[in-house]
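My questions all concern the structure below.
Every protein chain but one is kept in place in this view of the complex.
Letters A and B mark the chains as written, and numbering starts fresh at 1 in each.
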Amino acid sequence: MSAFVAAPAVETPLGRFLREFGESRMAVAGAAGLFLILLAAVLAPWLMPQNPYDLAQLDILDGNLPPGSEGFSGTTYWLGTDDQGRDMLSAIVYGLRISLSVGAGSTLVALIVGCAVGLVAAYYGGPLESVIMRVVDLQLSFPAILVALILLAVMGRGVDKVFIALVIVQWAYYARTVRAAALVEGAREYVEAARCLALPDRRILFRHLLPNCLPPVIVVGTVQVGHAIALEATLSFLGVGVPITEPSLGLLIANGYEYLLSGQYWISFFPGLALVATIVCINLVGDQMRDVLNPRLQR
Amino acid sequence: MTAILEIRGLRTWFETRRGVLKAVDGVDLTIHAGEVLGLVGESGCGKSVTGFSVLGLVDPPGRIVEGSIRFRGEELVGASQERLRQLRGRRIAMIFQDPMMTLNPVLRIDTQMIEALRAHLRISWREAHARCRDALARVGIPAPEERLRNYPHQLSGGMRQRVAIAIALLHGPDLVIADEPTTALDVTIQAQILHEIQTLCAESGTALLWISHDLAVVSAIADRIAVMYAGRIVEEGAAETVLEHPSHPYTRGLLDSVPSRNRRGARLRQIPGMAPSPLALPEGCAFRPRCAFASARCNQAPALTTLAGGRRVRCHHPLAPTSPDIVLDPAVRNA
Partner (left out) sequence: MLAYLIRRAFQAGLAILVMAVLVFIGVYAVGDPVDILISPEADLAEIEATRRRLGLDLPLWQQFLIFAKNALAGDLGRSFVHNEPALRLILERMPATLELAVSALLIAVLVGIPLGMIAGLRHERPAGRAIMAASILGFSLPNFWQGLMLVMIFAVFLGWLPAGGRGETVPLFGIPVSFLTLDGLRHLILPAVNLAIFKTALVIRLSRAGTREVMLQDYVRFARAKGLCERRVVLVHMLKNILIPVVTVLGLEFGSVVAFAVVTETVFAWPGMGKLLIDSILNLDRPVVVAYLMLIVFVFILVNFMVDVLYTLLDPRVRLAERRG
């Protein structure tokens, strides 16, 4: 005997997602922080007092000023300057642009590539799948940083080369996730039904199989964005990443390292703080998205 | 006969996110020295939780919210963890359902048996080893010396359960609580294990609380039977009386649904409906929605009343002792 419950009002999937996402205050805080960071990054040229990449705007006599001091031209350097006279605040925000675009961009491209490869492997099976998965396993058995270092050793420095290296490092993870999901989904009836209708393979793959394999991929993606940004920062810090002319946060930190020991902490500290804040926000958002999208967690 | 275990008004509830799960909601039981009490009920009625409550082994978020459990006059509810630990395995032992999961897969049999001994006695490892070997031999395990060196997964299901029985009887406890010990075993092994436990307990005068959903098994071994439904005892009495002249409609329904009791070719009988979820017990008698004899009176929860002959029943309309073949399905009855 069960009481008859009135049917709830219809809620769209997006609505439900947003509601469940909002259940965690930390995640909402992270999302808010992320929004602010993105906003600053996008509006940088209009918001920031200085373009740190434009050498004409720099005055080396303004170098190594502590936070809050006034420069020769009268602008207040809220976060101090580095040895080249760059305003730290501007440098950080511009550096954020590079860190974010390389990190998020490479994740997106790696996701697309990995998904495509994983889907193909799962759908066609056979020797093709074996070869692909062997390559994936091989690559995944090596730590990402090592693969990235070797790639950059071969390719040299440059923003585009870092981007390519990050994509190569990350695609395998998505390929494996998608293939696992596709194997499960591919056994379901709707795929068989589509095949019976003699729909072309490509259509089945992209219109039927792919949307259902996306949730675990999105989960992996949200976690990976943070890792990609951290990896890019690490590579730049080591000196094999972006070139000096377009510093990302990692390079800024590296530049300031030698001054750290003499007490001029702000050149490394503030970019570090910005990097950490970005990664923490991304992880908070990613964690909650993972909990919400995880099909295994009954809600 | 002296009562060694007296449970009065036991309530064990689980506070979960979805609400309060009333697994045990008012259980009264008495077990006397040396007797076998069968606790019967379907899955989810709370019988296992009752067993765990006695030893204080209910995992959080479950806890005993009310009631008294007296073992030889000593109150167990609210007793210190150390006191409970002293009693566990020594005066009250337990046998679980699935021996594969109750024996630690990464530890050897001798380790797990010897530690049970040495938790309560100061004896040397060699002495303990010898006693365990004898215990295994007593439960009918051949080549006990070798078995002691094995890991659980190297033994068959029946053997593992014998090991569990041996462990339970190591200290000669006053009471053994057996939670569905034969359910996970093959039918042929079931009979053996059943016989084993019965003989050992009779020999040593150990009281036995046999928890099961299988009426056939319980009927073979119990002196008294208690029937549980939705967290409460609904009927209790001497085994023959309960089995042959059940008073509670649920007991009657249980007995009737045993396939071997039906005439060949006749429709199998069943109790209509489903047991209520422990999260949402109905007001009044928990069996009311499925009972063919329910009346307006049943909206009030019946208390456990004592009938003639020491039987107890929780029902406003207990069946008369000599009821003829009663059809329980209200649809057919009212047709």
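Of note:
Note that a residue touches a chain if its C-beta (ideal position, glycine included) is under 8 Å from a C-beta of that chain, and two chains touch if they have at least 3 such contacts.
From a predicted model like this one, the values you see are computed outputs, not experimental measurements.
Touch with the chain omitted from the figure is made, among B:Ile64, B:Ala116, B:Leu175 or B:Val242, by B:Ala116. Screening B:Met94, B:Ile165 or B:Val218 against the full complex identifies B:Met94 as the residue touching the chain left out.
Mapped onto chain B, the interface with the missing chain covers residues 52, 55, 57, 59, 81, 85-90, 93-94, 96, 98, 101-107, 115-116, 119-120, 151, 153-154, 164, 167. With the whole complex as reference, residues 141-143, 145-146, 149-150, 152-153, 226, 230, 233-234, 237-240, 250, 253, 257, 260-261, 263, 265, 268-269, 272, 275-276, 279-280, 283, 287 of chain A touch the missing chain.
In this section, only the chains that are shown with their structure count from here on.
Spacing of chain A relative to chain B, judged by their CA centroids, is 56 angstrom.
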